[in-house]
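First, the structure itself, so that you have it in front of you.
A single protein chain has been omitted; all remaining protein chains appear in their positions.
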Amino acid sequence: MVPTHYYLILAAIIFSMGALGVLVRRNALIIFMCVEMMLNAVNLTLVALANQWGNLSGQVFVFIVMAVAAAEVAIGLAIVMAIVRHKDTINVEEINLLKW
Amino acid sequence: MSLPTLDFSLILPELVVLITALLVLIADLLWPRAASRGREQAPAVLALAGLILAGLLTLLAGEWSGATLQGMLVADALARYLNLVVLLAAALGLLLSWSYLPHFSTQRSEYYALYLLAVAGMLFLGKSIELITLFVSLEILSIALYVLTGFHRGQLAGGEAALKYFLLGAFSSGFLLYGAALFYAATGATRLADIAAQNAGGFYMLAGLALFLVGLGFKLAVAPFHMWAPDAYQGAPTPVTAFMSVGTKAAALVALFRVVQAAGSVPVGVWATALAFLSLLTMTLGNLAALRQSSLKRMLAYSSIAHAGYLLVGVVAGTAAGFDAVLFYLFAYAFMNIGAFAIASLLERPGFYAVQDAGIHAADGLFGRRPWLAVAMAMFMLSLAGIPPLAGFFGKLYLFAAAVESGWAWLAVAGVLNSVISAYYYLRVVVGMFMAEPSASAHLRLPLPASATLAVALTALGTLLFGLLATPWFQGISR
Partner (left out) sequence: MAQQALFLIMAVFTLGMALGTVTSRNIFHSALFLVGSFAGVAVIYFLLEAEFVGVAQIIIYIGAIATLIIFAIMLSRSVTGQNGSPMNRQWAFAALGAALLFAALAWLFSRVDFGSTAQPVPEDAIALIGAGLVTEYVIPFEVASILLLVALVGAILIARERHS
């Protein structure tokens, strides 16, 4: 039996890595992948906790989060593709029509 | 297993908005082919009718008693006022869109449908008392707004603003979600009522609340999580900016209030102090940055960030009076801010590819060109700066008074000092309108579409009336 907090710490590492990626990478698609990784880490936290508490709210939550992630990916990639069609970079620092 | 009976009358206004959104999507098909004249306007007419109907239903429902839908959505007084603020902001923004939209897009029905769906998301967010529902509602309004922000087809600024807004919004959702997971870790529950009842102390609640604050802070454009806001507000079509700068703030503040209440076991001093510093930082950064802007719209965007700071003061106070002041200020803010953005949108000049932002001097000499417009704009600016007897003054008065009452005098002082700083850039616009010579391009006729004129008139009236009749209004809210 693996103690619950092992799962939680694993998820925390993945979450921090994803956050790091969002902050340091310049390519919009990679930043987006890192965001998905963060959501995945939270999902892992929720499933581990659902086990801990013995109720299924956590698993239902994860199911809904997956729907949200799918919606986000559809919109995010559509926005990226719209920009690609107009301009030839998706590196966020080079997209500086507006100041940071 | 038996299926639950759901009392959908509790979410009637939301359902009306949703059904209207669906009707708007197929408005082209519904409109009789023979009557092609009104066809262009059909989606806007339908959308406006839906918003008004939802508003009437909210008003006529009488006192909302706080009955809940399976402990997920609640119809209480707070939700009722939020409904009214959001629907008001949405209707005003829609009036602006009416004449603005043809400048940059031909896709009317999709625009209005998404607009209404964003409204529905805000209404649901204001009623959410459960973490899953709250998260999904927040995502509905966020995703709809990402798309609306990028709605300038052919104008690059829109697309890039949408990308930045989207990436940072999705990033912040991760934090919010982690916060929700830690609440679940502490209590094993997702309903706010259950979380409050557990009264679980300890670090999970504290850390959960901190992460939740980061997530909501992004949505509220609270410093230091505000970096998406100037770009998104500037890049978005002006009517969308006007609507979302009010609606999102209102809904997210209500959610923040509900969550903070549920996390009652976390010592008040801890989160209130954190919020107080965020509020101070937000006001100061927003105002200082607004001083240096060369675009009217971007200046208003930073002013909007500063106002998020003022609004937080009421949450810091933590009392019922504090949140009543927030609600009052949200009404006042809906009028004066949307009014200011309305005039900014009238001053913008549609070009071949894009709608060009109005520069900071675009309003110069406006009094000579359109006297009434200049008077209205002066009212919005003075009200935003917090000068009596306009709505903004009383809003700030109630907010700061509530802060002082709960022992946050230094924050109230900081708020007043900030208002003084902000007066400089607001008054600069006013002085320019009445004193300065019109800028070079001002010989062009300034078109004044009927719908936008109506929006300006309504917001000006609201700014004035909310100021003059502040006391009875405020008593009405706090009752």
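Each chain gets a letter, A and B, in the order it is written, and its residues are counted from 1.
To be clear about the criterion, a residue touches a chain if its C-beta (ideal position, glycine included) is under 8 Å from a C-beta of that chain, and two chains touch if they have at least 3 such contacts.
This structure is a prediction, so every number in the text was calculated from the model and none was measured.
Asker: Give the residue, chosen from B:Ala44, B:Leu101, B:Leu117 or B:Ala196, that touches the chain omitted from the document.
Answerer: Answering carefully, the residue with contact to the hidden chain is B:Leu117.
Asker: In the whole complex, what residues of chain A lie against the chain that is missing from view?
Answerer: Its contact residues with the unshown chain are 1-10, 12-21, 23-27, 29-30, 32-34, 36-37, 40, 43-44, 47-48, 50-57, 59-60, 62-64, 66-75, 77-82, 84, 87-93.
Asker: Mind pulling the chain B residues that touch the left-out chain?
Answerer: Touching the chain left out of view, chain B contributes residues 1-4, 6, 18, 25, 69-70, 72-73, 106-107, 110-111, 113-114, 117, 120-121, 124, 130, 132-133, 136-137, 139-140, 143-144, 146-147, 150-151, 153-154, 202-204, 207.
By our rule, only the chains that are shown with their structure count from here on.
Asker: Any idea how many Å lie between the Cα centroids of chain A and chain B?
Answerer: From the centre of chain A to the centre of chain B is 26 Å.
Asker: Which chain A residues qualify as touching chain B in the complex?
Answerer: Touching chain B from chain A are residues 8, 15, 18-19, 22, 28, 31-32, 35, 38-39, 41-42, 45-46, 49, 52-53, 55, 57-58, 60-61, 64-65, 68, 71-72, 75-76, 79-80, 82-83, 86-87, 90, 92, 95, 97-100.
Asker: What residues of chain B sit close enough to touch chain A in their complex?
Answerer: So the residues of chain B touching chain A come out as 131-132, 135-136, 139, 143, 146-147, 150, 156-157, 159-164, 166-167, 170-171, 173-174, 177-178, 180-181, 184-185, 188-190, 227, 230-231, 234-235.
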